[in-house]
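As you look at this complex, bear in mind that one protein chain is not there, while each of the others sits in place.
This part shows chain A:
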Amino acid sequence: MTDAPPPPAATRTGMGAALRQDSALQHATGAARFTDDLPEPPGTLHAALALSPVAHGRLAPLDLAPARAVPGVVAVLGPAEVPGRNDISPSGKALEKLFAEGLVEHWGQPLALVVAATRDAALAGAAALRPEIAPLPPILSIEAALETGALLMPPQVIERGGWQAALEAAPLQLAGEFRCGGQEHFYLEGQITLAVPGEDGDITLHASTQHPTEVQHIASRVLGCDYNRVTVQCRRMGGGFGGKESNASWIAAAAALAARATGRPVKLRLSRKADMAATGKRHPFLFRWRAGCDAEGRLLALDATLAADGGHSLDLSAGVIFRAVTHALNAYDVPALRVTGLACKTNTVSNTAFRGFGGPQGALLMEDVLFSMARATGRPVDELRERNFAGGPNGAETPYGQKLEGELIRRVWAEARQGADWERRRAAAEAFNAAHPTLRRGLGGFALAFGISFGIMAMNQAGALVHVYTDGSIRLNHGGTEMGQGLFIKIAQVVAEVFGVEVERIRITATSTAEVPNTAPTAASTGSDLNGWAAHQAAGAIRARMAGIAATAWGVPEEEVIFADGHVSAGNHRMRFGELAQLCWAQRVSLSATGFYRTPDIHWDPVAMRGHPFFYFSYGAALAEVLVDTLTGEYRVLRADLVQDCGRSLNPAIDRGQIEGAFLQGQGWLTCEELWWDADGRLRTLGPSTYKIPGSREMPAEFNLRLLADAPARANTIFRSKAVGEPPLLLATCVWNALRDAVGGARLDLPATPERVLAALRAGGA
């Protein structure tokens, strides 16, 4: 055994320090407790879902008796057993059922919940049910939904500047169609809730959720009780990625229902298979577009339809479409355009939030347009990219009225190209390709402008609760949840900075609806932006009171009191932070405060589809090189070079991890992760053996990553940092572009599996 590793070299406290994850030691020793690791209270029962075996059909009232007859089964719960409303809709804008009633609308739809003394008995009970379903023809593709007009909501359309006339007048006219697939979250920790009943109708839900408040609301709706009866708690998740927003809410509600019905603690943990069958995924999209440009490749007009497969119910599709259409131009400018976003209704699981939330899909559009234009004009795609960047000689305003920072787009792009030695490597790749009959190298770039804020303006708020104890230790709570993204340590750093103490003095605590109420989900990359400011407000309020006491004690003006290095000082006066806390207590001054923050300056008009919906944009650029075997379509990502704008990073170590992980997750979505439904609408990729997420060998062999230097956020973000959870996922689009380069620019649908790459090669692209 060697000594413990040395502490990180950066400043020990506060913002900007490359501190490691707060639970690092617990993770490395197995001491970190996830929901399934919590000690089970005595008498805990286990629950299992019964899922629909068909994709679409009329459902006769389910006979629960066969499950009740299974030894060990304690309760079987269907729609009739719901005391409140059988409705789990997160938006409240549609009826979305917890248990199907009368109609099943997708394979894997929950029909009932079986509660038993053991998990095995619960599963056996669920398997004993014999649902009677008269099959109806399922709609299983976006095309089929478009043909029948099956939409979940009205189209969202952004229009600008006489696009029709501009399109007709354009010297060069192009058109295209392509598609991208969905994506299973595959959080390594599956969906789980432990529901523990208390007295007089109280219930505590230990849920693996990104949105404790929504769990509280939906559980209360299903139980038919006031919100104040339901407490939701989450210390950490084993990954979320958007899959533990609305999905976690109905799973927790089902567990709550079981606990209410039996009066005993109930654990509902989905098996991987049930999880993949019953929970929503990233929306697949079909893109159809027409564009007009001039001979130099400057885009003049665009008309595009982005049709998403929303699955069988609305869920969060409105927000996903909003983000897709607002990101359809990405970092580019097109003077005249119409972008139409559609949420198609199909008989598949209801698609939901997934890191990027429609943004990654939307941002694919311009890449396809650029490649088509490159083929039509004979110009390199990167030249066209640069010619059409927003800002500079082009317009900087997005079609919905908010301005992009064109100089930052150009800067991240230039730095990425320079760092990647792009010109030289392109020449080398061309020489390589000329010399190799069967192997081809492809190079692809991508630049990004990603808007930060929730699309629903009301969600851009956060709360925090900070206590200082009389020994100077601090307890921190806020509405954000920890799923591995390092939020907890970042917010602790903010509080450490305010009090001028070591971050170790701050105790990070589980997210709970009982401590900070009415929160937004931890999503849309906003976790540290929102909760950071809220915690800053709370800590600042306490510090101001403490400064007042110190100032009085020392007879100095309050402004002269400084909090640093675990001490409070003014001139020659100095005392430990804990001593001042003790003094405040003795003088009967409160050492506890809530903090609240709402993002300023954002607004959106959903009718006009205009406004200022994002507090700021995060920029990035990436370049990838692939090596393709033209005989098999197999390929490797040889190298990736990324530049990501994090503003003034709160924690560069955490941000780097986020960027690497997001990129790889994006690469997985675009390359190897394929969801496959059979002709009857049954999902056949139900585990890691058939659904391939990136493994250690899929990492780009050379992976270079830089945080954009000297680029503090211009918006008044917490310490001028920028969000980093989602944007780098989109940077992986450069891998698609590299593959398209290798196949000669031909259409290449996503995920670009080796089969599709081979088909594109055969189609005569290269």
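What to note about this one:
Note that in this section contacts are C-beta pairs under 8 Å (C-beta built on N, C-alpha and C of every residue); 3 or more make two chains touch, one makes a residue touch a chain; residues count from 1.
Everything below uses one rule, namely that contacts and distances are computed from a predicted model.
Hidden chain, UniProt protein name from the list "Transketolase family protein", "Cysteine desulfurase", "(2Fe-2S)-binding protein" or "ABC transporter permease": "(2Fe-2S)-binding protein".
Across the entire complex, the residue among A:M237, A:L683 or A:L731 in touch with the chain not shown is A:M237. Interface note for the absent chain: among A:E189, A:E386 or A:D741, the touching residue is A:E189. Considering A:P694, A:P727 or A:G745, the position touching the chain not shown turns out to be A:P694 (whole complex).
Annotation for chain A: contacts to the undisplayed chain at residues 1-2, 4-5, 20-21, 23-34, 36-37, 39, 185-190, 236-239, 241, 271-272, 483-486, 653, 656-658, 660-665, 687-689, 693-697, 699, 701, 703.
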